[in-house]
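Here the complex is missing one protein chain, while the rest keep their positions.
Per-chain numbering from 1; labels A, B, C and D assigned in written order.
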Amino acid sequence: MRDHAQPPPAWAGVEARAGFRITGLRLSAGGRALIDGIDLAVEGRGITVVMGPNGAGKSLLLKLMHGLIAPDEGQVLWAGEPAGEATRRRQALVFQKPVLLRRSVAQNIDFVLATRQRRDRTRRDALLREVGLAERAGQPARLLSGGEQQRLALARALATEPEVMFLDEPTASLDPASVQAIEEIVRAVSAEGMKIVFVTHDAGQARRLADDIVFLHRGRVAEHTPAERFMADPVSEPARAYLAGRLYL
Amino acid sequence: MRDHAQPPPAWAGVEARAGFRITGLRLSAGGRALIDGIDLAVEGRGITVVMGPNGAGKSLLLKLMHGLIAPDEGQVLWAGEPAGEATRRRQALVFQKPVLLRRSVAQNIDFVLATRQRRDRTRRDALLREVGLAERAGQPARLLSGGEQQRLALARALATEPEVMFLDEPTASLDPASVQAIEEIVRAVSAEGMKIVFVTHDAGQARRLADDIVFLHRGRVAEHTPAERFMADPVSEPARAYLAGRLYL
Amino acid sequence: MQDFGAAFALAFELIASFDADLTEIVGLSLEVSLAATLIACAIGMPLGALLAIARFRGRGAVLVGVNALMGLPPVVVGLLVYLALSRAGPLGVFGLLYTPTAMIIAQLILITPIVIALSCQALEDLHREYAEQFRSLCLSRGQVVAALVRDGRMSLLTVGLAGFGRAIAEVGAVIIVGGNIDHLTRVMTTAIALETSKGDLAMALALGIVLLAIALGVNGLVLSARSVTRDAAHA
Amino acid sequence: MQDFGAAFALAFELIASFDADLTEIVGLSLEVSLAATLIACAIGMPLGALLAIARFRGRGAVLVGVNALMGLPPVVVGLLVYLALSRAGPLGVFGLLYTPTAMIIAQLILITPIVIALSCQALEDLHREYAEQFRSLCLSRGQVVAALVRDGRMSLLTVGLAGFGRAIAEVGAVIIVGGNIDHLTRVMTTAIALETSKGDLAMALALGIVLLAIALGVNGLVLSARSVTRDAAHA
Partner (left out) sequence: LQSTTSTANSGLYDHLLPGFEAENGITVHVVAVGTGQAIRNARNCDGDVLLVHAKATEELFVSEGYGVARQNVMFNDFIVVGPKADPAGVGGMTDAGRALTRIAEARALFASRGDDSGTHQKERALWRQTEVDTEAASGRWYRETGSGMGATLNTAVGMGAYTLTDRATWISFRNKGDFRVLVEGDDDLFNQYGVIQVNPAKCPSVNASAGKAFVDWILSPKGQAAIAEYRVGGEQLFFPNAGPERDTGS
């Protein structure tokens, strides 16, 4: 990770400063290239949907953009700053597998509110209502159902009022109504200016939410285009195959 | 749990012996009725799909049918036997959150094969190929991507060659191609006579797979009908609302 | 061997008769060992958590060191404390030698490394589970330590009990810095040692049985408290 | 205090000079404590795992008992073994008293409860994670225990080291059943006790330093072995 103090490199243009500028990103483990050279510029606003087959590197890309893991090569700039503690503090990531504290549902929210010096019952209860967990407030979070856990994780992320929210398949195990509710929340916060990076396997959902779509394949960006374009006719063969359900890793 | 030795109750008819016969099932925790009186008869063959909103009790119902947890009231009979160790041994359950051993992908399969005295490299490799994880064989299972983990869990269940396989949202985080692949596998084994109980939120998937559909709502069976009927026009209001994406728990 | 029977008879006699000297000794044993254990936990558990989360060069070395210190011989600890507190020693002016305070200090030095090493181990898994989430939230080390100790408290109970067991059973250190002075620094273990050297094995065993009874009591209390709060653990 | 300086000087002198008596004593210490630790782990870890998975009435009581036995006073253990092995005792015929075997037995009794209690704690979380899957697979208890011990081996290392630390540092039991007989059953800790009673604190400390050096060595070996196999642990 680079030293935060230093000024952003000269080439970082204004629009780049607003959003993410990813250059020459590489990450490998066990002799395998997991992220295999990614260059990407993502707007500072709107909803960017990331798609791609299992194992394409979507979750890793999110963690790299969030500055959770350091790449072997290349770098991620957000608002002109290298991804790291400083940028992370203003972002939130909802993991594909929610990590819930061994506490009650309410305490899971309180905990993050406290870390932001914003402990506040009413706000907490509002968040729980928003994701439909008000009745579960007192229950051990680990005993929630799969879908309930995902919703709690989302509420917890919202509690930090981030400028960027990374959502890794946040509706994978939600029922249709919850999916709609979450999508509405996402649209709402994005409308208020929060940047959303949203991973999904659901083409329909992508169509409903995405401003632009990043399609990953084998750790590379196969294509990055506006949503309509992508859905109409994806330029890359992998994307076409994926949508047709033909692409099998 | 009842004593296995005793003969099945007189009323257990022939067709009941073949499949599941669930009577007066109740389970509550924290003063809340999670399973609130379920009576259900499920065929011994074919694919039964369980649907319902988050928190309806789908996962719990599967665990009860598998004899993993004991109900407060009522009982589950499978092939005339009370659900328990004896029946469990001939069934397999793929949890909503895959539980993988802290070992390599291959060792996770070997482990269950060993417990069935069927340790066998070729069979293991075949299974891994079937779910598209052949290349990951040596990798720590915990480091697999979300979708890869779900596929490994399925392969592990298949390894036990069960008579009944419970699948709890097995394709929730799979890409379209993997979904197709898994659905084909499911159809195939079911055709060979393996009973499948399949939880999903994806109505399309239900339509593609289901012989009959059980719709749960607030721990009760809202309806249990053949698939076509259900999709055409569900009798119960909750089911109708659910499919319309209106039902919000 | 007749001693066994005699010992048990004697033990119950002692407990039943509620012997004044015995209660005094038992009291001091509990006082000293509980104090040492509580302080050791207050110091050692956060340090153990810190060791579980911190990633710095030489961490391996520190781990080895702490684990090795679990093998700190009581007699050596006793000597070090003795030399420090002896009137001729650097801290001699406080005149702490041959006082319960000195015994607490010695036991503290003895069990703190144990608490650190075991806490570190007990919290490692929990940390592995929470780590990414916490890094995403940019928690300070202090916040992480606090969260781990809180959510890992059930495992830490066993750690505390291990420390207490070591303290209450220990004799080598307390006999040197306490001096086993009757009515002043005599505790169960030093009394047992004394009876043994007098050849009164039955009495020594009886005291040993009493000591075990105490350990059972303490553990029973703690663990029943645990099972009560179990549900709140959200395992 | 002059003793410190003297002690360190002496310690290095001893190590450097590779003193014959010292090496004899060090050798016996390692032999006895390693043997006791290995046997204790072989017995205690499976039992600990079993205790972590078994759900039976009175489990709580057993847990309390095992935890309490961590507070077993060495002197008492020494006496029990002494009475059992002494010529008049039930096992007197074997003439084991005042042999290294007797010392191993004593340390074994002393640390096995520690290994059981700590193993149980160390494997509890892992078990909570695996339990449902294993029940679904209808694994036998033996299979579950084996799987837990295997996948939890990293945490169990610390447990083993704690047991070893307790064994190598322990003096109360070995001095009673071993007799601290020169050239026969004298180990580091009993030698330290002797030098102390002679008032030769410098020598006692020096031996203590040597003992710690040994503990460091053992822990270093074990933990470096651990970090090597770390990757294989699939954390």
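Following the convention adopted for this analysis, a residue touches a chain if its C-beta (ideal position, glycine included) is under 8 Å from a C-beta of that chain, and two chains touch if they have at least 3 such contacts.
What you see is a predicted model, and the numbers here were worked out from it, not measured in a lab.
Taking the complete complex into account, C:Leu201 is the one of C:Cys120, C:Leu156 or C:Leu201 that touches the chain left out.
Touching the missing chain, out of C:Ser33, C:Ser86, C:Ser119 or C:Thr189, is residue C:Ser86.
On the side of chain C, touch with the chain left out of the figure occurs at residues 86-89, 92, 95, 97-98, 179-182, 184, 194, 196-203.
Where chain D meets the missing chain, the touching residues are 82, 86-88, 97-98, 175-176, 179-184, 186, 190-191, 193-194, 196-201.
The working rule: only the chains that are shown with their structure count from here on.
The minimum number of touch steps separating chain B from chain C is 2. Averaging Cα coordinates per chain places chain A and chain B 30 Å apart. With touch defined as above, residues shared between interfaces to two or more other chains in chain A number as follows: 143.
Multi-chain contact residues of chain D (touching two or more other chains): 235. If you sketch which chains touch which, the chains form one closed loop in which each chain touches exactly two neighbours. By the contact rule set out at the top, the touching chain pairs are A-B, A-C, B-D, C-D. Contacts from chain D toward chain C in the complex involve residues 1, 3-4, 60, 63-65, 67-76, 79-80, 82-84, 88-90, 114, 117-118, 120-122, 124-126, 128, 155, 158-159, 161-162, 164-166, 168-169, 171-172, 176, 188-189, 192-193, 196, 201, 204-205, 208, 211-212, 215-216, 218-220, 223-224, 227, 235.
Partner chain D is touched in their complex by these residues of chain B: 63, 66, 68, 85, 88-89, 92-93, 95, 99, 101-104, 111-112, 115, 140-143, 160. Residues 129-130, 132-133, 135-139, 143, 147, 151, 233-235 of chain D are the ones touching chain B in the complex.
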